[in-house]
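As structure tokens, the structure follows; a few thoughts come after it.
For this view, one protein chain was removed and the others were kept in their places.
Labels run A, B and C following the written order; every chain starts at residue 1.
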Amino acid sequence: MGRVLIIYDTRTGNTEKMAKLVAEGARSVEGTEVRLKHVDEATKEDVLWADGIAVGSPTNMGLASWKIKRFFDDVIGDLWGEIDGKIGCAFSSSGGWGGGNEIACMSILTMLMNFGFLVFGVTDYVGKKFTLHYGAVVAGEPRSEEEKEACRRLGRRLAEFVAIYFDGKKELLDRVRKSPDKFVD
Amino acid sequence: MGRVLIIYDTRTGNTEKMAKLVAEGARSVEGTEVRLKHVDEATKEDVLWADGIAVGSPTNMGLASWKIKRFFDDVIGDLWGEIDGKIGCAFSSSGGWGGGNEIACMSILTMLMNFGFLVFGVTDYVGKKFTLHYGAVVAGEPRSEEEKEACRRLGRRLAEFVAIYFDGKKELLDRVRKSPDKFVD
Amino acid sequence: MGRVLIIYDTRTGNTEKMAKLVAEGARSVEGTEVRLKHVDEATKEDVLWADGIAVGSPTNMGLASWKIKRFFDDVIGDLWGEIDGKIGCAFSSSGGWGGGNEIACMSILTMLMNFGFLVFGVTDYVGKKFTLHYGAVVAGEPRSEEEKEACRRLGRRLAEFVAIYFDGKKELLDRVRKSPDKFVD
Partner (left out) sequence: MGRVLIIYDTRTGNTEKMAKLVAEGARSVEGTEVRLKHVDEATKEDVLWADGIAVGSPTNMGLASWKIKRFFDDVIGDLWGEIDGKIGCAFSSSGGWGGGNEIACMSILTMLMNFGFLVFGVTDYVGKKFTLHYGAVVAGEPRSEEEKEACRRLGRRLAEFVAIYFDGKKELLDRVRKSPDKFVD
């Protein structure tokens, strides 16, 4: 069984909506167990349990929120060096397009890499002129079908990578590479 | 007279359209002289001439194009250390939202900072859920009014900063700070 | 009078030592008033007061500490959009070289740009194979002369840029550009 953890912070509820869609996407991969946790409730045990972790945050001043930062600094800081090789990814909701949501995703990936994680973005296009190359990003709440699908696709890809690399389902790698959604319009 | 240079690369013509709008925005600030150059035509003399420089590129693999990179590495590489303190900013067109246009802007700002430039993004919102905190970003060509206005606003802000800091028009700083467009919807 | 604020967080005391050296560098520019504040003590009024701000943090998981993040998110969050055009820079102490101190500086510059600041690094070399292109960085405490000088140089450059752009001392710009330390060995 692949084990996927989704940790998120939320201010307006928008990032929480994204997190639920990421969870939905992860669950769509057969044999995946999913935990969905607000950053205030997530624990070291959750992180130790997971093979793959998606971390979401409102875009605050171009980076993850201070609560997400505190989680990595203080709550799981002493796991550092003991959890290398897990798989990680990011998602973020900003106030507007051009408001830093991609850069906030990069700040999350920076932290995950610091813990020795393998991190990724998704090459697929989930709609016209809409993708998630460095994590799922939305301005405001995920409302359109493509915004929702970006979140689901992130969770699905995370669960797929966990299935491929932790559960040995190598045949999935071909499916990932031959996604019908790999186009640039 | 404030002197603003706009350098761009373009593959499909989208970034060139952005560049022309950035130039339009810069010209809207009284007393600003503007040069608009494709990266193949820009020279060292252009860079030496300018007080402020906006650099635009298609988002290619999440960064500026290799031609933009080559310009900084090879064409103006030996100006390094002699042009500190100029003002710089960035713009980029990606294939889709979430496709790396913000991160491509950051790669441009990284190069400009390496030359000792003062770099900036813009806090203003130019439409509903649309801003340019790390540079003007568009998916595809600038088509909607807010996409066009993001480009113009970037050029205008660059020319304003040049007028404030190089030409001593300090009164403009108040206008920048009290922009009616500083809201998050 | 140029007004320079230095805000820092510190865990082991290393970043505090850097902060004091940054302050020393800023004071070396005639006509500069300097405030040095731990992040727990810095206030909105300090930020409103300053023309130039240097922000320092231990490198925690590749980014600024959560306390520095909380300062920008919560303490001065409602100044957003009203303090554009100030000048900012960064410094950071990591556990080791290659440990993320440059990337932590970039995370600080990201926040400062989000507030509309003009941000910069320094092209000068302050010793053999030692510079501060994205902010002053040290592994552990600033111990060698070049590590100390990197911190001082950052503060001095910040004060010089404030003098040039806020106090109209344009003649300093030539000095900045003709620094004897602009070499790559």
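Everything below uses one rule, namely that a contact is a pair of C-beta atoms (placed from the backbone, for glycine too) under 8 Å apart; a residue touches a chain by one contact, two chains touch by 3 or more.
Everything numeric here is computed off the predicted structure, so don't read it as measured data.
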item: Selected from A:55, A:68 or A:87 as touching the chain missing from the view; value: A:87
item: Option touching the unshown chain, where C:55, C:108, C:137 or C:176 are the choices; value: C:137
item: Residue among B:69, B:153 or B:182 that touches the chain left out of view; value: B:69
item: Touch residues of chain C, complete complex, unshown partner; value: 62, 95-103, 106, 125, 128-137, 139-140, 150, 184-185
item: Touching residues (missing chain, whole complex) on chain A; value: 80-85, 87, 106, 109-110, 113-123, 133-134, 161, 164-165, 168, 173, 176-179, 182-183
item: Contact set of chain B toward the excluded chain (per top definition); value: 60-67, 69-70, 72-74, 77, 80, 100, 103, 107, 110-111, 113-115
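In this text, only the chains that are shown with their structure count from here on.
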item: Angle (degrees, nearest 5) of the CA superposition of chain A onto chain B; value: 180
item: Interface composition of copies chain B and chain C: same or different, split at half; value: same
item: Distance from chain B to chain A - Cα centre to Cα centre, in angstrom; value: 31
item: Chain B, residues touching no fewer than two other chains; value: 106, 133-134
